[in-house]
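Can you read through this structure? Questions will come right after.
With one protein chain held back, the other chains of the complex are shown just where they sit.
Chain IDs A, B and C follow the sequence of writing; residue 1 opens each chain.
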Amino acid sequence: MQETFGRKKKILNDPVYGFININDELIFDIIEHPWFQRLRRIKQLGLTHLVYPGALHTRFHHSIGAMHLMQKALEILSSKGHMFSKDERLATLIAILLHDIGHGPYSHSLEKKIVEELSHEELTLLFLERLKRQFGEIFDLAIKIFSGDCSKSFLHQLVSSQLDTDRLDFLKRDSYFTGVAEGVINSDRIITMMEVVSNNLVIEAKGIYSIENFIVARRLMYWQVYLHKTVLSAEQMLLQVIRRAKFLFADGNDLFGTATLKLFMKNRFTKNDFLNNPLLLNSFGTLDDFDVFTAIKEWAKCDDHVLSLLCQSLVKRNLFRTEIKNKPITEEEIEFRKESVISYYDLSPDEVNYFVLSGSAQNSAYDHTHEGINILFKDGQLLDIAEVSDQLTAEVLSKTVKKYFICYPKAPFDTN
Amino acid sequence: MQETFGRKKKILNDPVYGFININDELIFDIIEHPWFQRLRRIKQLGLTHLVYPGALHTRFHHSIGAMHLMQKALEILSSKGHMFSKDERLATLIAILLHDIGHGPYSHSLEKKIVEELSHEELTLLFLERLKRQFGEIFDLAIKIFSGDCSKSFLHQLVSSQLDTDRLDFLKRDSYFTGVAEGVINSDRIITMMEVVSNNLVIEAKGIYSIENFIVARRLMYWQVYLHKTVLSAEQMLLQVIRRAKFLFADGNDLFGTATLKLFMKNRFTKNDFLNNPLLLNSFGTLDDFDVFTAIKEWAKCDDHVLSLLCQSLVKRNLFRTEIKNKPITEEEIEFRKESVISYYDLSPDEVNYFVLSGSAQNSAYDHTHEGINILFKDGQLLDIAEVSDQLTAEVLSKTVKKYFICYPKAPFDTN
Amino acid sequence: MQETFGRKKKILNDPVYGFININDELIFDIIEHPWFQRLRRIKQLGLTHLVYPGALHTRFHHSIGAMHLMQKALEILSSKGHMFSKDERLATLIAILLHDIGHGPYSHSLEKKIVEELSHEELTLLFLERLKRQFGEIFDLAIKIFSGDCSKSFLHQLVSSQLDTDRLDFLKRDSYFTGVAEGVINSDRIITMMEVVSNNLVIEAKGIYSIENFIVARRLMYWQVYLHKTVLSAEQMLLQVIRRAKFLFADGNDLFGTATLKLFMKNRFTKNDFLNNPLLLNSFGTLDDFDVFTAIKEWAKCDDHVLSLLCQSLVKRNLFRTEIKNKPITEEEIEFRKESVISYYDLSPDEVNYFVLSGSAQNSAYDHTHEGINILFKDGQLLDIAEVSDQLTAEVLSKTVKKYFICYPKAPFDTN
Partner (left out) sequence: MQETFGRKKKILNDPVYGFININDELIFDIIEHPWFQRLRRIKQLGLTHLVYPGALHTRFHHSIGAMHLMQKALEILSSKGHMFSKDERLATLIAILLHDIGHGPYSHSLEKKIVEELSHEELTLLFLERLKRQFGEIFDLAIKIFSGDCSKSFLHQLVSSQLDTDRLDFLKRDSYFTGVAEGVINSDRIITMMEVVSNNLVIEAKGIYSIENFIVARRLMYWQVYLHKTVLSAEQMLLQVIRRAKFLFADGNDLFGTATLKLFMKNRFTKNDFLNNPLLLNSFGTLDDFDVFTAIKEWAKCDDHVLSLLCQSLVKRNLFRTEIKNKPITEEEIEFRKESVISYYDLSPDEVNYFVLSGSAQNSAYDHTHEGINILFKDGQLLDIAEVSDQLTAEVLSKTVKKYFICYPKAPFDTN
């Protein structure tokens, strides 16, 4: 629930943490901004709710949750004697609050599919620059912290690193809303164990087991939720829908859609387009899951055989069958599937490429080649978790697990 | 998560209960039906998520949860020696699973606004009759149990009464997803205390305190969540959006919308229309929150001053201010508000009626004039909870609390 | 878990709240004191674990939990602009931390039975005076706050009133360890709604429903846990054990026991005795559940028929049957039970009084004759919760519910 004390103090009900206090007026104003409110309509986990029906939580809720953890982390570090100014504190809160502002509909599932030339991080930076004009210089600092361009590296690491408050929030939140109990991490304890050495974020030695648990829980969430084979299937279908719709628009067809959706379906905008035409970002700033899925519902009835079949399947949750393998899918298998789908659905060899989909998914539990998680011992020694864990050895942690998948329709579509 | 054992057995992850087992093939098939899948896109609590951001759970999840509790309740009653056939069991599960199938977009908020002539219960019955053709005679029994037209009254009461599994699920679920901890009820204990006397559902005496807690929790949820003043405000605005859009359509304007939404915005269908034209129910069976909110997003940019203002306000969460009073809002106050809104927004006297909204909300904790909650004592005596509770006396329980509200724009719209 | 940062900072694992931080050295030192450590061996709920097996939590855990809530409450009040000095803060923490230090074995169950002339509050004051000598003047202020003898009444009210942090902790904790889900209260929200008006603790109007929930939950815990009929039975038996043992000691028998237990079983000490002989408080300060229950285990094998029967029954959980009535137990019924017990167990008319036990238990949800819970409205008006709640009316709230019980052995003792 949102309650306002004075003009701009708020308490927000969050089932994950109980209450979240918002004490800064500027933070309050950013949350009220229509671009941030848009995140209420972008689900954190795309189509995952087709497998875990509770997973309808949004980037809005996650961003505020991550900011809540940031408040706690900064308090802890401050109580341990690490210094940062009021502005640095506020800018760090802004950076984490807005770290996902550049996400579009269905976030990761459609990354670089709606706006093909820009990643969500690049879009985030465009938004931050624009908000600077409205909210002032503090955004300069926020951008530096977001981009890793500030001397107090730990502030950036709290926003983006292997132990950032982004991950600490989303693992806990995704676990809560999916109901996957094993994904629970002890974010409280991890934050309590945070320390800073030479401007870098590290973890006190007695937090080792919580870190191991965090790494294992993250991996479990990847394979059991984020890369669940039925979720993969739904996402692959969504990708094909967008691909086909873009193809049809390019081919001169007019399909149903909001004006904004059509704008982005018909054009391939570059970063320069965004810089030259400020209204373009305004438009993107209104696009959300509703534009996309409502179009899909309507396209299910359109004339194009391919698009309508794909959309009907998504709407009715008639998802493609997915097979997961440890080795790449062979050309023979792909051909075999294509042939049987062609004969079932009377498709052309071109069209079948929208229905037999293969690819790979990968996850490494931990990447210690970049910046790892450093453990601080009482004698001042700093060691990478991979060196000190007797369970999660370097070899295991550095291993990237890659799985290969092929998706194809289960059986003739039910088109009643 | 959904996992299939054999062909049609499923386990579903539900953060509220852990796991839900679906063992009946027919239940599995009903859940797969596109009409039931549609409930995935109808939020249980309409616009409540604008106040409690976690409240995005759906009628789909709730319906399956209520069915899960029904399975438990029937097991308990069976273990206490109460008899019902396999068909009666299955029909009761169908009745609870489909009790909300007739709901339209934003469920209660738009009840009788999109389809003005039929309540959601009437639409549910239309759906049940149609599903009977597909799934067979068992639906006859399900309809009887749903309608209260069967000799074993307790089966109907488990579907619809003051202690039905519908309420036992939604209180627990709404509490989980809003994070309002006080709304938690002990559905496990209440179900364990269920008994049947003369075909009626009653509660064993040692369950009295759990029943009192249930009544108090329900009331708390009403005032703190369902009738929260900001939720009221959002719902009132949504109502005006639909009213204005219908007015514009009737006036010959063409607005953006899916074909289905337009169909229902342009026509006032009667029950006979639904009976005479089966395709009409098919159309209604595809309508959901997406059709409505995507239209609202697009209407925010339309030419009609009134509609665009209302829609912008909803999309940007620029909600009207709400005042709650214990006495009816006076004509003077309404006039005062109207005048100031007219001058601010340059509205006509007709138009201002879309912006200054008043009405009342009421809730009675418990209605013992109809069928109450009966408590069974060891000596066989049956008494209404209002007679035996020393806290929730008849006088208190029978009291209907009515509150009056007025909503109006906070300040000049921000239309940047 | 207890972790020490620096010399005397601690983090303590509390399953109820996650972590508890102890930042004050003096608080740390008090917790380390053997008198406070003794509370680790005094269960919060006496013999309740015979009915709810998880209820083994202690006065130690509760006292620290209540102090944790006090830290939060003081922070909230400070953030709302209410002033108190560092000393006042520390003294209030001391007062709540030590509010139960005067409890003896099995706390309330044996109140004024082991030390007959002094209540646990009087013993607490004796302890506080003695600790002052060790810890200094700050204890003067703590004693004033504990006793209600300070101008900032709200500090005392946070320690002892209808909404003190004592109750806020024990309801939540007892609910956690018994597993009675309905007893859960939202202490976070209640504390967040605290305010001070004219030096008195009040609750902001939007906290009304949480207060109602708190009152109802408390009442539920009373009847379902604290006054559960089997708990009553065990407590009555424990009282008779102590009464019989004291009788036997007075009669010149020597029974098994620790030296300290014997000291208090053989003597009836007055407050003056405690004041004149400091060692007496030292002795009392070592007495706990272990002294009493180990004696009971050994007494189960003693020669006295009455004592051994009572003790065996407790040890084997062969608890007396309890009947609860709304009217006083009649003399006839008591006589009837006594006669049958006499004949079963071959007891004398004197002895049977240890086995047929009657009395009453009462609970009023809320006592507004003393200091009530005041609700603060936005216009500054202050009203008692009994006046503003439409559910918990004054009439209902002021009603004291009294129940009468009789306990007697179920059947011939199994003495194998």
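By our rule, a contact is a pair of C-beta atoms (placed from the backbone, for glycine too) under 8 Å apart; a residue touches a chain by one contact, two chains touch by 3 or more.
On a predicted model such as this, the values are computed, not experimentally measured, just so you know.
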(request) For the chain that's not shown, point to the residue among C:T58, C:Q240 or C:S358 touching it. (result) C:T58
(request) Determine which one of C:K112, C:R317 or C:K402 touches the chain that has been left out. (result) C:R317
(message) Looking at the full complex, which residue from A:H103, A:H120, A:R219 or A:R317 touches the chain that isn't shown here?
(response) A:R219
(message) Can you say which of C:G179, C:P278 or C:P328 touches the chain missing from this structure?
(response) C:G179
(message) Contact with the hidden chain only, please: which chain A residues?
(response) 181-182, 184-186, 188-189, 209-210, 212-213, 216-217, 219-220, 223-224, 365, 390-393, 395-396, 399, 401
(message) Under the stated touch rule, tell me which residues of chain C contact the chain that is not displayed.
(response) 1-2, 12-16, 18, 32, 34, 37, 40-41, 49-54, 56-58, 60-61, 64, 176-181, 224-225, 228, 230, 256, 258-259, 286, 288, 290-291, 293-294, 297-298, 301, 315-317
(message) Suppose we count only contacts with the excluded chain; which residues of chain B make the list?
(response) 3, 11, 18-19, 188-189, 192, 206
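Rule of thumb we're sticking to: only the chains that are shown with their structure count from here on.
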(request) Using mean C-alpha positions as chain centres, tell me how far chain A is from chain B in Å, no decimals. (result) 31
(message) Centroid of chain A to centroid of chain C, CA atoms only: how many Å?
(response) 50
(request) Note the residues in chain C that touch 2 or more other chains, in rising order. (result) 189
